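As you look at this complex, bear in mind that one protein chain is not there, while each of the others sits in place.
Presenting subunit A:
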Amino acid sequence: MSAQTYKKFENAGSTDLPDKMTIYQDCMNKFNESPISPKRCRILISRLLRLLLNGETFPETEATALFFSISKLFQHPNDSLRQMVYLAIKELSGMSEDVLMATSSIMKDIQNGSDLVKPNAIRSLAYVLDESTAFSAERLLKSAVVSKQPSVSSAALITSLNLLPISETTIKRFANEAQEAIGDLKQFPHSSGANSEYYPNSTFTTQYHALGLVYQLKKNDKMALLKLVKQLSDNGNLLKNQMAKVQLVKLVNDLVNRDNQLFPQFQPILFNWLSNKFESVQIETAKLITSFASSHKNARLVSPDLFASTISTLQGLLTVPRVTSRFAALRILNKISMTSPEKIVICNPELESLINDSNRNISTYAITTLLKTGTAKNISSLISTITKFIHDVSDDFKIIIVDAVRTLSLNFPQEWKSIVKFLIDVLKNSEGGLTFKNSIIEAIFDIVSFVPQSKEVVLENLCDFIEDCEYNEILVRVLHLLGKEGPFTSKPSLYVRHIYNRVVLENSIIRSAAVVALSKFALTKNDSTLKSSIISLLKRISNDQDDEVRDRATIALKLIDFTSADDENSLIAHDLLQSKKFYDLPSLENKLSAYLSSNTDSFSTPFDSASVRKFTEDEVKAMDLKRKQEQVFNNTSEGSRETPIDMSLESTTSIKEQRLDTETYHGASLDQHQEELVATKYADELMNVEEFKDFGSLINSSKIISLTEQEAEFVVSGVKHIFKKHVVFQFNIKNTLTDVALDNVAVVCTSEDAESSKLNETFTLPIDRLMPSIELQCYVAFEKDSDVVMEGFLNNLVFTTRELNPDTQEPYEDDEGFQDEYEIDPIYLNAGDYIESSFIGDFESAFDELPNEEIAVYNIQEDISLQEVIDKLVVNTSCLPLSNTQFAPNDSNSHTLKLFGKSALNGMKVALLIKMIKSSKGIVIKAQGRAEDEELCSDLVNGLM
């Protein structure tokens, strides 16, 4: 061996990456040498693998050449070389062609090789076989599955699993052998390993692999799975491996999710598993029970005893020394805390001791869970606990805590005092970066807008805060808030002084924000001295050295000047200084981009902003609150949705990573946003139809209601649009047939009670031709003779089917087609369609102030949970649930729901106080409605269900 090559091998262990071409050349040379030198070849292969595992790839021809020369090494019988060869074959199989050529060598090894390399050989089969050759491995795999060697049997089972997608029929032929392997306890042989110096324990992992494969083979056969579970759970000692046991728990989970009626039957087994000697089994069982119970329709199938012992199992796991077990238990508790925090209050002492856990993730989970379990009683003590340690933790962690506190403030508006005190304290006294401070400001803003009582205290504290705040972004936001809320407080002049201080002391960005805020104070009612001092301040500012500041001051002066006049300009000026309306942002964005892309007359016609929907402040707040509530809810009820949401969330901010599955605050709004976009799109399309132009502006649109099964031949969904004097039903019809087109598609709506119908059908806009897999809209318009009309309509889809010529995708010329009908679900126009959700800070006093009262009592015989009733009520009335009453407590049989909304026609307020009690006979509901409009009130209350 020359000195040079020797040196090269010496360096094999160096941490630098070897050169790709050198490795390639060396491999080609050494592997084709005769006789083969196993030691050197193994070193070479490991260097090659290092390249590949670092992400290097070879072009296909080179990879194929490498693969070919490596397969020559099969000639050498050395086992330790052989193991490496298999590794290389697996890695290279992805990038080279003709991998099939190694099959015969591999198969020879499986038959005659030593026990050591057999498993490696079997496992490499999955990489070299394809659909057409997989069957050839049947006999080999079958005999390997029944082998007494656990590693051989495991390898065969996993390979079968890997091959399953391409050769299910082959694998099915030895389903029986696989099934037997579940119960077969294969001892790990002590003497046959390469390194007999170790003393292996038999873990019986083969059981796990066999169970996994058998499930995949039988997953469509519920009865077979049931039998399997019964067999394995009756004989508690059959499964020795803990992974296999966990797999069995998962299998039960699968079964009860398919058919929830099976749950009671499994209850005794689950009880047993909760005290299983393996913590993994306890955790998995707890996961099963809690996730099953979190769905409303299943909750009552879980006996309270079982749930209680689940919680105590988890509670026990919180104190074990093993980090992973604590972490897993906390994760489950955290999930429960989102839906039913009252159930885990007993774990609070343990949770509190975990706040100082050395694992940051555990302490984070502990604190967020604790904050969720907060009840009106213990909030202040919780907050004081947090105050003690918040200054010692990192920014990421602080943000999570602040976010949790923010949720708390939405849920317990009456506790605002201690929450505000806490937030202000952290804001002023704690070190932290921009993101952290911003999250506090975000939380404070939420409190100001949803808890009106807190306004003055918060604003005064914010004034103090901006005296020494280093972040421009935050200063600007605070100034904006002061300008918005300040004029309506008892002492507006106080804020003027603070804002003007900023003008004197800060940079131009903040100065310009301060100018805008100042100008709003000029409109304060009944205070002419304040107005004149604002004017003099603004005059002084209009000499500012910065253009923007000067401009803003000048404009503000001019506008203030206008407001004193008593003409049309005054209104406009008022509006500009202090806008009461906000544009619907998604729709504005849509319109603007459409405007930019159309560009027909090089923008000589100005953009028409009137066509964009506007909202008043209350409406914005209502939507905001609704979104936040829905997020919290979605987050909890659908664990499965967590996954994609989290992914998208991830890329946006790195700070929020930590709260991945504790809080998916921003994630869920994606869906919401999508929904809004669709709604705007529908409204736009509607307004573009010539026939509807005379109806005036659209007052309200309902959510999309599904009118057929999702799997039906024609999928239909409906939207109700309300106009001043008209009602339009929009039917979205999708043709899911592949070879038939529909002509003249229309919907025939028949009133349920034709005699007294107050709606007269004016016209229908049919769809001329509906091609396969296309969705189009059909509109049916009605004229209504009074403001609020409630009616139900039976709907029939009528159309002419025309068969399509598969070549041209056009209907046959001579095919007349034939008339057909298709019944779809009825559509109901109810009082809720005339109502928009609205926000009010103080529900009780607002409720008492409303003049007209109406009371109705309902009796529901069906066996449904309170939560289901609440959900239905919220959807039916389209009101906004307030004071967090949209969640029914799981442990109580009564609930009070507070709903608030206003008429879409004239903006009259309506409030509903709905009390419900659940008994063994059903649910009794007493709805008490109060509204400004008598008719609306009675319609709403009487049409609740």
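Before moving on, here are some points about what is shown:
Everything below uses one rule, namely that contacts are C-beta pairs under 8 Å (C-beta built on N, C-alpha and C of every residue); 3 or more make two chains touch, one makes a residue touch a chain; residues count from 1.
By definition in this document, contacts and distances are computed from a predicted model.
Chosen from "Coatomer subunit zeta", "Trafficking protein particle complex subunit", "Elongator complex protein 4" or "RING-type domain-containing protein", the protein name that UniProt gives for the omitted chain reads "Coatomer subunit zeta". Checked against the full complex, the candidates A:109, A:279, A:544 or A:932 give a single residue touching the omitted chain, namely A:279. Touch with the chain omitted from the figure is made, among A:31, A:174 or A:208, by A:208. For the options A:246, A:722 or A:899, the residue in contact with the chain missing from this view is A:246. For the chain left out of this panel, the touching residue among A:254, A:743, A:783 or A:825 is A:254. Within the entire complex, the positions of subunit A that touch the omitted partner chain are 12-15, 37-40, 42-43, 45-46, 49-50, 53-55, 77-81, 83-84, 87, 90, 116, 119-120, 123, 126-127, 151, 154-155, 158, 161-166, 188, 193-203, 205, 208-209, 212, 215-216, 219, 242-243, 246-247, 250-251, 253-254, 257, 278-280, 283-284, 287-288, 291, 321-325, 327-328, 331, 358-362, 639-640, 643, 646-647, 650, 654, 657, 660-661.
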